[in-house]
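The block that comes next holds chain A.
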Amino acid sequence: MAKKKVGFYWCASCGGCEEAVVDLAEDLLAALEQIEIVFWPVAMDFKREDVEKMADGEIFATFINGAVRLSEQEEIVHLLRRKSQVIVAFGACSHMGGIPGLANGVQREQILDYYYHSGPTVETNGSVEPDPGITKKEHGFDLPEFYRHVRALDQVIDVDYYIPGCAPPPAIVKGALAQLLAEEPPPPGTVLASSHALCHECELNETKPAEGIRIKEFKRPHQVEKIDPNTCLLVQGLVCLGPVTRGGCGALCVKGRMPCTGCFGPLDGVQDFGAAALSFVASIIDSNDPHEIERILDEGIPDPLGTFYLYSLPKSLLFQKLLGRNGKKVAESRPRKEKVEA
Partner candidate 1 sequence: MAGRNGDLPRIGVYVCHCGTNIGGKVNVPEVVAFARTLPNVVVAREYKYMCSDPGQLLIKEDIQKLNINRVIVASCSPHLHEHTFRKATLEGGQNPYLFHMANIREHVSWVTDDPEKATEKAKAIIEAAVYRIQFHEPLESKQVPVNPDVLIVGGGIAGITAALTLANAGKKVYLVERESSIGGHMAKFDKTFPTLDCASCILTPKMTAVKDHPNIQLITYAEVLEVDGYVGNFTVKVKKKPRYVIEDRCIGCYVCVENCVYKTPKYPSEFDEGIGLRKPIYIPFPQAVPLVAVIDPETCIEFKSGRCPKKCQQACREVVGRDAIDFTQKEEILEIQVGAIVLATGFQTFDASRIPEYGYGRYPNVYTSLEIERLVNSSGPTGGEIVLRDGRKPRSVGIIHCVGSRDRNFNPWCSRVCCMYSLKLAHLVRERTGAEVYNFYIDMRTPGKGYEEFYEKLLHEGVHFIRGKVAEVTDWTINPEEAGRLVIRVEDSLIGVVRRIPVDMVILSVGLEPRADAEELRRLFNISCSAEGWFLERHPKLAPVSTYTDGVFIAGACQGPKDIPDTVAQAGAAAGEVLSLVDRGFIELEPNIAVIDARKCSGCHVCIALCPYSAISFNETENVAQINEALCKGCGVCVGACPSRAIHQQLFKDEQIMAEIEGLLMVE
Partner candidate 2 sequence: MEYFYYPGCSLKGTGASYEKSLLEVFALLGIPMKELPDWNCCGATSYMSIDEEVALAMAARNLAIAEENGRDVIAPCSACYMVLRKTQKYMKEYAHIRQSILNALKKAGLTYHGDRVRIRHPLDVLVNDVGIAEIRKRVQRSLNGVRVFPYYGCLIVRPKNGFDHATYPTSMDRLLEALGCEVIDHPLKTKCCGGSLTGTLEEVGMRLVYILLKEAKKRGSHAIATVCPLCQFNLDAYQEKVEKIYSESLGIPVMYFTQLLGYALGAEDSHLGLEQHIVPVQEVFEMVR
């Protein structure tokens, strides 16, 4: 049987996802029995022209990590979409926008100003901003445009599967590969991890009180003198997003006594990760007094946006509003418009 052609690409991300591929170690070698890597700029010397020369759909699957913010990234992912049968969003950034997605919380002008003018380590005299127009004219090559917003991959092109995580742990990547190469691949749109929230696999879940969770005080990890490794972190007042986050990682962070921050994203059916996180966190506050609730929030959750949308700001409903009805995303609940004959 011919080996299946596979590509990897890197958009706006930290590079950790590339590491995640390498972290497969021997498993990667085993995988190479079945696949052939035809595009992997970070590791192998393929150029854009090489991809352009391929026939449409020639690549079996391309794994794209990172969010999309530059015009160059947009061009390449469109190209890869055309050349690949399957596009896999790899890692939290391409899945939901990830950490780079938090940049949607400030305006482009603010970012450029900070980087090129006002940042404390920037020489201000005569510094210029990157300008696609000027570089073309004076230097004969393109400088990509820095878009106003960061987008997740599926807000730019159609995506078939998602491998979540920041970065995806090796077990998840390995499992995902196996599923993709299987006779009957999972239905398109599947997030290739657990279908349960993290609590389901967390060892500390059984330490939750039978009568449920009520929180009088939220704490941030640095505010807790000693985190008890044998009690559910949420019960200890740490904002652990385990209940709202897709499992599959094996609760690695919790094992390291850090609360889950939600990198695997929401479960199926949840439209807005932040809203779901916010709702459960607010619901378990043990107070009916508005003043007390405000105090608990002041002290424990000073930055709700950063807390609840750490990885998913571009996929938030409010941000999606910007992309509009004619964008990539069409609300699933929209009923058919076609007319049924009487």
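The candidates came about this way: all candidates are chains of the complex that A comes from, given by their letters.
By our rule, contacts are C-beta pairs under 8 Å (C-beta built on N, C-alpha and C of every residue); 3 or more make two chains touch, one makes a residue touch a chain; residues count from 1.
Remember, it's a predicted structure, so these values are computed and weren't measured experimentally.
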item: Neighbour of chain A by the touch rule, complex-wide, chosen among 1 or 2; value: 1
item: Residue numbers on chain A that touch candidate 1, as the complex places them; value: 195-200, 205, 208-214, 242-244, 247, 267-271, 276-277, 279-280, 283-284, 331, 333-340, 342
